[in-house]
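Missing here: one protein chain of the complex. Every other protein chain is in place.
Chain naming follows the written order as A, B and C, and within any one chain the residues start at number 1.
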Amino acid sequence: MNLQGAMAAIGLALLSSLLALLLHGRPGSQRLLAFLALGLSAAASLVAGIAALSTGQAEATTLPLGLPWLAWHLRLDALSGFFLAIIGLVSLPAAVYGWGYCRVYDDAPARLTPMLAFTGLFVAGMQLVLLADDAYAFMIAWELMSLASYFLVASHHERAEARHAAFLYLLMAHAGGLAILLSFGVLAGFGGGFDFASLRASPLNPLWAGVCFGLALAGFGTKAGLVPLHIWLPEAHPVAPSHVSGLLSGVIVKMALYGFIRVVFDLIGEVHWAWGVAVLAIGAGTALYGVLYALVQSDLKRLLAYSTVENMGIVFLGLGLALIYLGNGQVFLGALAFVAALFHALNHACFKSLLFFGAGAVLHQAHETELSRLGGLLNRMPWTGFLFLLGCLSIASLPPFNGFASEWLIFQAALQAGSLDSGVLRASIPVAAAVLALTAALSATTFVKAYGIAFLGQARSPHARHAREADFSLRLGQAILALLCLALGVLPTLVVEALGRVSFALLGHDLPSATAHGWLWLTPVAAQKASYSAPLVFAGILLAVAAWAAVWLILKRKRRDQPVPRVPAWDCGFGELSPRMQYSAASFSMPIQQIFRGVWRIRADSQPAQPEPGLGHAAYRRYALHVEDWLWQALYAPLAAGVLAAARRVALIQTGHLRHYLLYSFFTLVLLLWLLR
Amino acid sequence: MAASLVAAAPLDAAAPLAMNAAGWLLALAQTALFVAAAPLFAGWIKRVKCWLQNRQPPPLAQGYRDLRRLFAKRVRLADQASVVFRIAPYLVFGATILAAAVTPFLSVNLPTAAITDAIALTGFFAFARFFLALAGMDIGTAFGGMGSSREMTLSALAEPAMLMALFTVAMVASSTNLATVITSIETQMVMTRPSLWFAAFGFLLVAVAETGRIPVDNPATHLELTMIHEAMILEYGGRHLGMLEWAAQLKLLVYAVLAINIFNPWGIAHEDSASALGLAIAAMAGKLLVLGIVLAVTETLQAKLRLFRVPVFLMLAFTLALGGMLSFIILEAG
Amino acid sequence: MENAAPMMDYLLLTLGIPLAAIPLLLIVGHHRAGGHLNTLASGLGFLASVAMAREVLASGPSAHGGGLFFVDAFNVYLIVLTAFVGLTTAIFSGPYMAHEAERGRLTAARLRLYHGSYQGFLFTMQLALSTNNLGVLWVAMEGATLSTVLLVSLYRTPESIEAAWKYFILCGVGIAQALFGTVLLYFAASKVIAQPEQALLWSELVRVAARLDPTTVSLAFGFLLIGYGTKVGLVPLHNWLPDAHSEGPTPMSAVLSGLLLNVALYALVRLKTITDGALAHAPTVASPHMAGYLMMGFGLLSFLVASLFLHRQKDIKRLFSYSSIEHMGLMTFAFGVGGPLATFGALLHMTVHSLTKSAIFVTVGHASQLAGTQRMEQIRGLIATQPAVGWGLVIGTAAIAGFPPFGVFTSEFLLLTATMKLWPWLTLPLLLGLGLAFAGLLRAVQPMVYGTPPEAQRPVVANMWPVLIHLALVLWLGLAIPGVLARWFDAATRLIAGEGVL
Partner (left out) sequence: MFFAQLPIYEQAILALAAGVLLLSFFMLAHPRIYSVIKLFAWQGLVLAATTALVAFDSQTPHLYISAVLTLGLKAVFIPWLLLRMVDKFEMHHELDEIRRPGLTLLTAGALVVFCYHTTLPIAELLLAITRNVIAICMSVVLLGMLMLVSRNKALTQVVGFMTLENGLFFAAVAVTKGMPMVVELGIAFDVLIAAVIFGVFFLHIRQSIDSLDISRLSRLSEAERE
């Protein structure tokens, strides 16, 4: 029944795509119907996913598609149900949001139609990835998802950076896809067939299991944006239309996570703790690298994209812990870390899509995501500003929001390292936890910067000055996600309980102790060891807000018609404020740039600039920082140059002279005859 | 091992979560005392410093007078101030009170302590800081932005060090619940462990940075280019400023109490009897007096660091905490 | 053999229609109706081939015309494919060539020549596929060169003449080696088979393969590999291919890439079967799989070198001709690997590559007409100017690069799987090549389809139906291989590899 629901979801997503194609040229109904079908698809996948998660039962079927001897196997179990629910959770608001967001494209049907069509395909591809129960269908779905999202990334292809990003994205996706294919190939090489049941039964020796794991890590890590394979992500996610950016950053990276879990925890099954160390190290490195780069970005959407890298690092850090514990036979702790990682993935899906939607609303209204041209938007876009603030609080992992709950669980899992026998592991896990702490703190800094520069202070450009509140559907899409962030943060026990079923189905162990004390208390190991009551914390924060409201009400009655007096800012008596006196995005992160210098490749660019009218006659200089990904220079540029050099070498054989060609033919013949004798 | 872990948790594992009205009332009272004592402790430090500097100290109650005056004053807002600016003092103050509420002050038998653990405690401070930094940027002055930027930078470095110190303690006690940690450290007489010494020093350094004391920040300065915390609250006045000042004092006290109770917990009450609580009050008061003196002396002897020297200071704290962790793992565990 | 009579009729129709159309088109090919007549002839040929295929499926392999013709599952599917691609390309060619004539690039005489040669080419392809006689196969292959060489130089530009000359000489020399191989084979067979007329029949040779002298056969295979390998475009014998593809009219590039290379590879595979049979129990040669190893080696080399070449292209048609070399290398490799899975994959790859590549050439033709040049740096903003062409190109590229759900992925998947089982470490160069090739294609195609077009760029009259049909078929094959086709491929696999996959 659940499986049928999930298949219906795929059908609806495809229908959305089809409707978009059929209604080409009638943007109004095209937009409405396509997003309606997409929303229904999201709802269906949400329902099916939650149902599968709550029953914990796996359902399977086959479709008469695929190879003649390998029909498409579909299966919905708790793990895929969970991720299906994530798709639903994000695509539903995305559909609501997208309906309003895409209105700007109404007068450009040549852009709108592909955008809508590929959005449907993209969502269908993601849903199919989760249902696929054989390597062939999985790969089809996987690449369908990549390809469709590639076209979405390239939506604004008149801009060079969009083209570059799309190119890089598809290239890396393809390379990653090949690695995944090879990892399935290793499994299938030892097993009987390509359906997951055979792969699961495949008897691997440790060496090949390691190879398979490494390939899966590389392949899925590319999509998840693990350093150093992340290079495409900060390029691709920001340039897509914002409702798609939300899906890209919120959901597609989760598909990578799903694939990794499916292959490593399910198909390989017998994990080795050393893999855990690798994943832990890569996860921690990714988290730190991601947040450091996020911190210095000056474009809001790019900042969010780097923050996705960071959060995927955190999730993989959790998975690494799970692998270490499982590899050491600590199934319970493995399940704890596993659940924590999944929880963080769910949270990230919510708050990152919320933030991208918020950034999209800003882009929509202020036509700008460059932080140095924003400012003061909270006064002009109060709803968007408020919802974006909730997103920032969540992603900065502040209690009682959801980001905190999951990171807290990861910390708790890490702190159980004392129960391991190996001293090296006991020492390295807390170090990873410290990196996580640093990451969390830097992330808070990042989002103070993002919010403070974009929404607070004064407008830095006419666009920002004249921005107005976004449409209802844009706000509604964000509001759904913001509520979700809050709900997941305040009621973590319910989530952990549900995720326990995933871990039970996959690892054979759930977390009875975590929720043993009811919905109010989250006690991952035991109440004495650690407990967290998000509802009470939330109540405390609410009390503070209530106090403010009470004071406001009382004073309002007292002072009757007199509003709070507004005066010019004091600013140590420096005189009138101008927007240009504010701290900018670059200056905000300057101290951290100083401290961590060497992490980035920063080009400072200072040029004489035109003086602006009305600002005196001082000498003007424009100062700009360009942050380049260090790994691009260190790894990718040489790689690309190497390919070109190899191509140049090889090209030497094609001289253009017929005699040379004949000579090749001649020599080949002689060589062959000599060989064959 | 996993099985033993679970089994190690006794059947009355729910005890810390037990809900009884008396316990909650007592917890409320303790929190109230905590909040009330904050200006006093700040005043004590100021007094000791004045003595050391041969100045005439203000009366001990000066802190309360200042607050009363501020709360009575009328609020004036800058033209550009948004709602974030207005709500931030409440949230900052509220979060700090929450932090105080979950910190065992006099008794470990504290139902509110179960709401969060050591990690979430840093979360509350982070929450407060987040809004404070936003408020600093809200008006759009250069000073506010500067303060926020510096505050966030330093806290980003301080937080891992702080957590590392707490992790060391948590691993020693195999719990992050503050009440359990304190009980465990007190009953096991673990103060002889080198790891805890490392952790304690690390924690103290972080505490200095986090509470904005010399050599990281100077709460008394209003010299534009050196201030951090003060730069963020430049534009505040009236009850808003009062709340922020009070929150800062409270934060200082929470850190002081944490340092005392985690690393030197003797005298803390284990039951809610009047005698135990009385002893606890006396012990705590005595320890706070001593700590205040120590703090004042160090502040007097030291000069404020340049901003870009502070990371080294924090790195030292982190290294100390890490050393504590490693020495626990290498020397003491297993 | 009761079905022999209708079968023979269909076969004769398949061959006869294009043959009859040659003189007709040589006379009236320059008229407006020339293009339609060309399409009509191709369409009729296609119908006949389909009818024949149905007969073969019903009755199994059979020889006809005194053993001169032989149809089994392997060649009949290629016959249908050839007829189909011939038809769709003819549909495209009509308006395309009319446009070229309008632009003044062609005279009436050349248009006649073009249409006549087109059908001549189709005839030689079908003859090469359907004949049982290796000598006739050779004649037909040489005929294919001859019928297309003047098409390469159709525009009479210095480059096109150079390309045609190189094409002519290289393929002529290559095919001459094949003839020498054929003679050697005939010689070996004449020791075993009494009647000289029978000694070049493939069906007979396969039957007696085990008794053929292994040394002679392996030498013969060496010559044949060089000969037909030149036509397949195996590195380092490939040099004619990009030149010929890029300088000729686009419909011709489409059929060259989509058909000629396939047929040459078909010939190689037929000969490999004989060679394998002869070497299976021979003590004198190094390895009984010598033919397979050679094909794997050449295939892999071609594949890797071509994927590197993709990175240096400036001409759009050259780009895709290198992609053809790459894919032919892949197929050669797959046939070399042998075994049912790889063979099935290779057969499927032949089909989907033909369909996709001819579709791409059709769009490429429109794109270069649109931009007025084949230089890629001047082709920009196709999607903006003419969405159908732009999207056709980018989707075709995705398909040819092996992106699911297109059929190329399916065949590559099968091939990788088979390689993984037999030669695990060879998957690495394969994957490297796939990645390199994709990067090369995408970096070239993306700037052309995206971006803002030049000011003066206007849409052209384009018939995108062939593209749509081809890509839809490829998509279908990627999602699900119809049962009929699967059995068909399986029967062919049985013929080549000895066992099937179903």
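Operating definition for what follows: a residue touches a chain if its C-beta (ideal position, glycine included) is under 8 Å from a C-beta of that chain, and two chains touch if they have at least 3 such contacts.
Predicted model, so just to flag it, every value in this text is computed and none were measured.
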Contact set of the excluded chain (shown chains only): A, C
Hidden partner chain, touching residue among C:Arg312, C:Lys421 or C:Arg487: C:Arg312
Omitted-chain contact residue, chosen from C:Ala41, C:Ala73 or C:Val136: C:Val136
Absent-chain contact - pick from C:Val85, C:Val173 or C:Leu256: C:Val173
Sole residue of C:Val149, C:Ala342 or C:Ile383 that reaches the chain not shown, by the stated touch rule: C:Val149
Chain not shown: contacting residue from C:Pro196, C:Gly483 or C:Gly498: C:Pro196
Missing-chain contacts mapped onto chain A: 648, 651-659, 662-663, 665-666, 669-670, 673-674, 677
Touch residues of chain C, complete complex, unshown partner: 68, 133, 135-136, 138-139, 142-143, 146, 149-150, 153, 156-159, 161-166, 168-169, 172-173, 176-177, 179-180, 183-184, 186-187, 190-191, 196-197, 199-200, 213, 215-216, 219, 242-243, 246-247, 284, 309, 312
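FYI, only the chains that are shown with their structure count from here on.
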Pairwise touch network: line, ring, star, complete, or other: line
Chain centre separation (chain A, chain B; CA means) in Å: 34
Chain centre separation (chain B, chain C; CA means) in Å: 77
Centroid spacing, where centroids are CA-atom means, of chain A and chain C in whole angstrom: 44
Residue list for chain B, restricted to those that touch at least two other chains: none
Multi-partner residues of chain C (at least 2 other chains): none
Contact footprint of chain A on chain C as seen in their complex: 165-166, 169-170, 173-174, 177, 215, 218-219, 221-223, 225-226, 230, 236-237, 239-240, 242, 285, 290, 294, 305, 308-312, 383-384, 387, 391, 398, 401, 403-405, 409-410, 413-414, 416-417, 420-421, 424, 427, 431, 434-436, 438-440, 442-443, 446-447, 449-452, 478-481, 483, 486, 490, 501-502
Sites on chain B touched by chain A in the complex: 1-3, 5-6, 8-9, 13-17, 74-84, 86-87, 90-91, 93-95, 97-98, 101, 114-117, 119-120, 123-124, 126-127, 129-130, 133-134, 136-146, 148-150, 152-153, 155-160, 163-164, 167, 170-171, 174-177, 180, 224, 234-235, 239, 307-308, 311, 318, 322, 325-326, 329-330, 333-334
Of all residues in chain A, those that touch chain B in their complex: 329-333, 375-376, 378-379, 382, 389, 393, 396-399, 404, 408, 411-412, 415-421, 423, 426-427, 430-431, 433-435, 437-438, 440-442, 444-445, 447-449, 451-453, 456-458, 513, 516-517, 521, 523, 525-533, 536-537, 540-541, 543-545, 547-548, 551, 564-572, 574, 577, 579, 581-583, 587-592, 594-595
